[in-house]
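Here's a structure for you.
Omission of a single protein chain aside, the complex is shown with its protein chains in their original locations.
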Amino acid sequence: MFTLLDLVQPETIDDAYKILMAKKNNTVLGGCAFLRLSSSRIGTGVELSKLNLNYIAEEQDYIEIGAMTTFRDIETNAILQEYFNGILPQAVSHIIGVQFRNVVTVGASVYAKYGFSDLITALLALDTEVQLYKGGRMPLVEFLERPYEKDLLTKIFIRKNQRRASYHNLRSSASDFPIINVAVSKLETEWLIVAGAMPSRAKIAPKASAELSKENIDIERIAALAVEELVFGTNARATAEYRKAICKVLIARGIREVLQCK
Amino acid sequence: MKIVGTGIGKIDGMSISTGKPVYTDDLVMPNTLVVKLLRSPHAFAKITVIDVTKAEKIPGVECVLTYKDVPNVRFTVAGQSYPEPSPYDRLILDQIVRYVGDEVAIIAAVDEKTAVKAMKLIKVEYEVFEPVLDFETAQGHASIVHPEDDLHCNFDIGTSKEKNIVSSQKVEFGDIEEELQKCDVVVEETYYTQAQAHCMMETYRAFNYLDHMGRLVVVSSTQIPFHVRRKLARALEMPASKIRVIKPRIGGGFGGKQTVVVEIFTAIVTLKTGKPAKLIYDREETFTCTNSRHAMRLTVRVGADTEGYIRAVDIQGLSDTGAYGEHASTVFMVVGQKTLPLYNKTKAVRFIGNVVYTNKMPGGAFRGYGATQGTFALEAAVNQLAEQLNMDPAELRLKNLIKQGETSLAYDGKLLGSSTLHRCIETGKELIGWDEKYPKVVNGRKVRAVGMAVTMQGSGIAGIDTASAEVRLNDDGNYTLLIGSTDMGTGSDTILTQMAAEILETTMDNIIVNAADTDVSPYDPGSYASSTTYVTGMAVVKAAEELKQKIVEHGAKLLEVLPEDIEFDGQVVSTLTGEKELSLAKLAELMVLGAGNLQLVGHGTYGSPVSPPPFIAGFAEVEVDTETGKIELIDYVAVVDCGTVVNPNLARIQVEGGIVQGIGLALYEDVRFGEKGQLQTNNFMQYKIPCRKDIGVVRVAFEESFEPTGPFGAKSLGEVVVNTPAPAIVHAVYNAVGVRINSLPITSEKVFMGMEKNK
Partner (left out) sequence: MQIEVILNDKPVVLHAEMDEFLADTLRKHGMLSIRKGCNTSCCGLCTVWLDGKPTLSCNVLSIRANGRKITTIEGAAKEAEAFAEVLVAEGAEQCGFCSPGFIMTVIAMKHELVNPTEAEIIHYLTGNLCRCTGYMGQLRAVKTYLEANII
């Protein structure tokens, strides 16, 4: 059972950050999907619903998504269905159920860097940046790599371009955590092969991605190359060996699907 | 028949579906104490120190009980008729704890937060023993799970506690080794089934209080009110007459609630404090501290001659009953009992094996009750046999399965009273498209294939399950039907009313059904063993018929004619000539208040010397992705013989629900333990029951037989429905990609690795 001593709903982002940093055990309350399961001792929970961060906006060069945007909003959003072959709605649509996705937020999932996250895998295959209050704006890949530092994630940016993308995953039950997930994307000659839930969190396979930019690609060979670059682990849902084998299959499928995209 | 055989909606359907407060936790009175249980973190240990002084001092804490505060009388929590064939191996709280989650202390406080706070202040020290975690090495393990001197059983079930054996069983007809020798083809395989969790949506809960006469009144989400009363009486050393158990609307059971799980804890709190007390298990406790299906290892040998006659069936079993043996011997017995009779061209059959104690959560009653595990193993082996004989699996079965009027080696010399199983197979084949699809159709990297299995179960426990019913004619011409069976959503209250209404030729809303309350209801074992439609049903039929008879008899008296001169159409008693008549309402009034001077009641008690089996032929179509091993269910067809179908809508849903539970057993429900014996699959995130997207299409058809010993020819349906999916799907997967999965659940990884191995 978790404890929560106080809960505030600040009206400005500055206030939110101040309160967050005031004590070590102050924390942001996102979707709270896992709060009940935790034994966290929270001092002050900082609740962001008054900060108007629940939006998906199409700007000139970017799509901007506020941190409090729910997965269901992502799933049903017309802009996101149009761009990148709808990879973002696809990636989140498998998760538990509509009611659950009406609660879970983009900001919380990205900030938590969950290994099993379908969203992070998909975002990593796009030109995504995150906005942190203190840390500033940085590419998602950089955010994922840096060591943990308490901060406030307020929005994410996805560059609007003609990136073609595909998303694949393997799950036991349709509402289960993924055994593995894969996103593949292409912008002109630049490819990105991303795998997640390995069970560790999403990573790009850079060498294999680079190979795809060359002429005369051998899909099977490149997929095999990609899984050599990635690190797979064993957990309750699957062995490392199986994950690696399936990842290879899904990457190959992803590449083929992207090649067929308009 | 006007009412039996129609798909009437359940009489409680509107209320329960729209959220009316009619379940246990909705009925709790204000200021009821909340009970919480402190549980062992160790799989096997002895409590050396337990100090509750700090906990007791917390304001709002009413009592904290340890093993020192409870009677030292061993009992069983099995929901079974007395004398139970189950070891009396439990104490309310024991100094020895036998699985991770075993109860250590009972805390009662004004609210949950206070109880949890107090719980954290209980100081416990343990002497930790080496736990028995692997049922395959339990026998002969250095640790003895139940060494206590006062362990005993009403029957000799073959207990050998030093070896951790709860029950040792053997059933043999003919000489099995000799017959197997003579067979031209023998299949031998070993199968493993997992400890499936019930996952009923309403978790375990009960509350109780002392009434105006100082009696303990228990309101519980239970399937077994009469057994609960008896167990409480024994465990608390008080007369059963001082206990009343009431079962309100409950949210599912599937057998899990055929065990006394929470009631003893709330009862002892109320006895100690004089105050009402309630206990609600959350989902995690329900997964870890109640009961599950028995995990088993079954080695099957099936032998046939070249003509394709199955001449010998041998099943050697090992069953894991966990820390306590309430359903150990009975579940195990059913493994052989509901499999061996199926193939009756056999010259020898045998079922032999042991049930062992381990330091894990106990196995209990779960829909199918051993027949599920046995069916999985036997049908998988029979399918393999068909392949070796180069015979179509459906043909092999049609040739060897028992038919109506026949007997079987393991069928007690009795004749099978009703069966349309052969028709079920023919119909199922047609519906799934067996001849076009068997064994497989390849489409690029995907392969579609079909598989099948058949199963039998029972209807009540022959010679043991006995139920009574009463129908009373009330003063204004309506009836009250008093039964003790326990509708857990199945609709038994409704179908039993249908039966009474049919006989009394009245309407559904003219009958008030009351169930189940041990102060009021006639005795009923409760709803388990697929007994309610068949056993309680026959009692209801008898009671209604007796009452109808009395209505005619007394109507005749009131009309001053002989009973032969009377007819009763459900609304009016009239002379054959039509000269005189009496409405039912008037007759009732006269009997209850007036000249008749006798309130009319019909009684019925029924217990059957037979347990007529329902049958199902199940067919699965799967699609396997040969690159990943992922299985998608395309179609499932179940053709059912449950005798007369009393309510087609409810019957159909029973089958669909059971099939999906069987699909869960087959494909999704994985049970995992940690090294120290802690259950890791202890919530819906880790333990996956099928969701809507996981099941493909499930289609159900009925081939009615007529069971002469059953009410209106009905048998049962409750359990048989869960048995066919696992073997049918395993068969389909084998036909698709040549991978034999012998341990459940089938996972895409197992299939993939199997394919890799085959390359």
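Should a chain be cited, it is by its letter among A and B, assigned in written order, with residues numbered from 1 in that chain.
Everything below uses one rule, namely that a contact is a pair of C-beta atoms (placed from the backbone, for glycine too) under 8 Å apart; a residue touches a chain by one contact, two chains touch by 3 or more.
Everything numeric here is computed off the predicted structure, so don't read it as measured data.
Taking the complete complex into account, B:Arg652 is the one of B:Lys542, B:Arg652 or B:His731 that touches the chain left out.
Taking the complete complex into account, A:Ser49 is the one of A:Thr12, A:Asn25, A:Ser49 or A:Ser213 that touches the chain left out. If you put the hidden chain back, the residue from B:Gly5, B:Pro41, B:Gly251 or B:Gly570 that touches it is B:Gly251. The missing chain, though absent from the display, is touched by one residue of B:Ser17, B:Asn31 or B:Thr306; that residue is B:Ser17. Mapped onto subunit B, the interface with the missing chain covers residues 7, 9-10, 12-21, 23, 26, 198-203, 249-252, 254, 282-284, 488-491, 647, 649-650, 652-653, 655-661, 683-685, 689-693, 695, 697-698. Where subunit A meets the missing chain, the touching residues are 2-7, 29, 31-33, 35-37, 45, 47, 49, 72, 93, 96-100, 102-103, 174-175.
Criterion: only the chains that are shown with their structure count from here on.
Put simply, subunit A touches subunit B in their complex at residues 1, 170, 172-177, 179, 236, 238-239, 242, 245-246, 249-250.
Remark: subunit B residues 116, 627-628, 630, 667-668, 670, 672, 680-681, 685-686, 688-691, 693-694, 747-749, 752-753, 756 touch subunit A in the complex.
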